[in-house]
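One protein chain omitted, others in place.
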Amino acid sequence: MIKNWFKLISLIAVTMTGALLIYGTHDMPAWGDPNSPANSHVSPRYILEATQKTATPNIVSAVLADYRSYDTLGESAVIFTASISCLFLLRRIRGRKEGEGKI
Amino acid sequence: MLEYILAKYNFWIYVILMMIGLYAMMGKRNLVKKLIGMNIFQTSIILFFVSIGVKAGDATVPILKGDGHGHGEHLIQVADYLNPLPHVLMLTAIVVSIATTGVALATLILIYKRYNTLEEDEIMAIRKDASSYKTQR
Amino acid sequence: MGEVIYSAKPLWAVLVSMIAAFLILLTGEKARNLREGWTILAALIKFVIVFSLIEPVLAGKTIEYTLINLLPGVALQFRVDAFGLLFGVVAATLWIPTSFYSIGYVRTLNEHGQSRYFFSFAMCLSSAIGVAFAGNLLTLLIFYEILTIATWPLVIHHEDESAIMGGRKYLIYTLTAGCTLLLAIGITYSLAGTLDFTGGGFLAGHGTPGLLILLLVMFIAGFGVKAGIMPFHEWLPSAMVAPTPVSALLHAVAVVKAGVFGCVRVILFVFGPELLHQLGVWTILAGVVAFTVVVAGLLALGQDHLKRRLAFSTINNLALIILGVSLLSKNAMTGGILHIANHAFMKITLFFCAGAIYAKTHKDHVSQLDGLGRQMPFTFAAFTIAAMGLSGIPPVNGFISKWFLCLGAVETHQIIFLFVILTSAMLDVAFFFPIIYNGYFKKPLPDVAAKIDEAPMIMVIPLCLTALFSIVFGIMPNAFLNFFNIVRLAVTNVLGG
Partner (left out) sequence: MSDQLPAFIIIAPLLGAFLTPVIGWRYRHLCRPWALMILAVPLYAAGGALLQVIESGPFGYNLGGWAPPWGIEYRIDHLSGLMLVLIAAIGLLAAISAKPGITMDIRGKEANFYTLLLLQITGLLGIVITGDLFNIFVFLEISSLSGYGLIAHGEDGAPMATFNYIIIGTIGASFYLLGVGYLYMATGSLNIADLATILPNLYHSKVILVGFAFFTTGVAIKMGLFPLHTWMPDAYTTAPNPVSALIAPLMTKVAAYLMIRIMFTLFQPDFAISVVPVATILGWMSVVAIIVGGIKALAQTDIKRMVTYIMIAEVGYIVMGISVMNRPGLTGAILHIVNDACMIFCLFLIIGAISYKGHGREIYHFQNLNKKMPWTMAAFVITALSMCGIPPACGFFSKWYLILGTIAAKQWVFAITLLASSLINAILFFRIIEKAYLAPLDSGAHSHDHDHEEEIIARDEAPASLLIPILITTAIIIILGPFSGKIIDLVIQHAVPATF
């Protein structure tokens, strides 16, 4: 009973979130519009400049590793964090029994 | 009307996907299912982002044709190449999603070791017993 | 107002006992004499600093010291004017006898937690001086709140059930009051854009009458809790579980007086007589406190516990002070403000006596005091003097303030208030004189010693001194500390001319 009640609440919340997101699409530029703000404000410069400035024909690589290289540093830090987290949680220390002091 | 739907439908599909994932995260009682929901949610956001960068027409992947030093066969036209930025962002987001999944799986291992189950209701029941045992003591 | 002197003296007056408080805590139980030495030293230094401020203030100057700017128009600021100085002088002067007396009291009774006791005591005094010298409402509130907290360890000192309950009640009342004040001060600031005390008030011309009346109610309720105005007095008798010197300090010098001081500050220096006349609320205010005066007097009659009886007498007298000020006439104001000082000297004597009796004989009920006057003649003589003073009998100082109060009541043409003041004096007689009668004239109880057997000298001398000063100030109100001149100056500051 409670379970279903909880699911109902989730369903309502999810529906509302989805409705809000779809409501937001109303004012969006059409899909694939080459003149949409996203395609015309910052990114053209990458396409036009990237080869001269970074000597890389692959613009995605140029942006990833140069213009926004700092994001990429963060990205590697994220992976590093995750690996250390997993290590931290799962490594067993000798001389300490698993589940010691726990139920 | 049809034009409107054609202009928006793919955003809607991603939103629906997102909501499937979100519902799994909130409504499911099995922890692995929650995690799968999380992956669906994140993946659909990635798809959503990537679709922002699409340009209708002849646009192609943002790898320049030419010698790599700006002296291409023809002048670079912005409309010829897809918007590279969303792709870049999503490369990072994919990594983030994988990392989160990894840590979540690690906690799931801990949870399973401790409770021998991944059903939230059963875990709650076990914890309730444990705490009432503690207070009796 | 005249010339302004910028000097750090007010700050030092506050800091000296705060520093002493921490030295006391660090010294601890191991070196008792050194610890008590800090108390006495701080008390003396504080008195010297405060005393040195009297002369410039009487010359019409104001001493100012800004610590830190907090808001545009509001600073953490000390400003010593005549009214603040009066409270400051009273607190600083009475701390000296109280510290000696405290030492005697705690050592005689071998109390626990003495370091905590002296620490809190010194903190109380610091914040009381801070309240006195605060230059604006926010600074006042800051020290007022510190005072609230610093008093709590004293109230719960005995750590038994009634003490803890009393402490809880005390905290609930005073912290709620503090919150009310914070809100009221916030509203005041958003109305007037300043919080600096100004003789004659600074709120005139701001806000609607309805809001101003609400504000006044909040202020009086906020400060009135500590001052024990009637619907909010409940905590005071409960807090009587504290050790007697604490009660003396609480009721005579620091805590409740800080409440009264705050009320008077708000009435005279925030709202101002003119605004209150305009709003037409002064009669209501005076009516409320007059009610407190009479009812507290009647309730005191019914108390057998000596300290509770004194507590109700305190409520009665504090209400009398506020009554005098809220009558808004010159003489009533003079009487009310002067009564702050006079009541302090008399009430501290009474509590000292109660404490001396308790320390010596462990008696704390009025009905147990039969014949004790023969065993403890000095204590009872001092008690008699102070009781006479509170009942308004010359030549003790209480007579002067009551005289001015009566004059003021006549000035306002509201004879009812004259009756209230006179009734209160008669009630004072009614609840004090049975004690004196019991002590001197009733057949001694079997356990009363036949010969003179006083409490330790360190307790008896302070109480004799305060009693003596009560008489001296009754005959020469301007002796030593220039109380009367200070009061006159304070009233002039408010009314102008």
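Residue numbering begins at 1 within each chain, and the chains themselves are lettered A, B and C in the order written.
Just so we're on the same page, contacts are C-beta pairs under 8 Å (C-beta built on N, C-alpha and C of every residue); 3 or more make two chains touch, one makes a residue touch a chain.
The structure presented is a predicted model; accordingly, all values stated were derived computationally and were not measured.
In the entire assembly, the chain absent from the figure touches the shown chains A, B, C.
For the options B:59, B:76 or B:96, the residue in contact with the chain missing from this view is B:96.
From the options B:38, B:59 or B:76, the residue with contact to the unseen chain in the full assembly is B:38. Within the full complex, the residue among B:7, B:63 or B:111 touching the omitted chain is B:111.
One chain is missing from the display, and on chain B it is touched by residues 18, 22, 25, 31, 34, 38, 41-42, 45, 48-49, 52, 85-86, 89, 92-93, 96, 99-100, 103-104, 106-108, 110-111, 114, 123, 127, 130.
In the full complex, the hidden chain is touched by chain A at residues 20-21, 23-29, 36-43, 45-46, 66-71, 73-75, 77-78, 80-82, 84-89, 91, 93-96, 102-103. Across the interface with the omitted chain, chain C contributes residues 67-71, 75-76, 109-110, 112, 138, 141-143, 145-146, 148-149, 153, 156, 158-161, 164, 167-168, 171-172, 175-176, 178-180, 182-183, 186-187, 189-190.
Quick note on the criterion: only the chains that are shown with their structure count from here on.
Contacts between chains form some other arrangement here, matching none of path, ring, star or all-to-all.
A straight line joining the Cα centres of chain A and chain C is 66 Å long.
Chain centres here are Cα means. That of chain A falls 7 Å from that of chain B. For chain C, the set of residues touching two or more other chains is empty.
Residues of chain A that touch chain B in their complex: 3, 6-7, 10-11, 13-15, 17-18, 21-22, 25-26, 28, 30-34, 36, 38-40, 42-44, 46-48, 50-52, 55-60, 62-64, 68, 71-72, 74-75, 78-79, 81-83, 85-86, 89-90, 98-99, 102-103.
Here chain B touches chain A in the complex through residues 6-12, 15-16, 18-19, 22-23, 26-27, 29, 51-57, 59, 62-66, 68-70, 72, 76, 78-79, 81, 83-89, 91-92, 95-96, 98-100, 102-103, 105-107, 109-110, 113-114, 121, 130, going by the rule given at the top.
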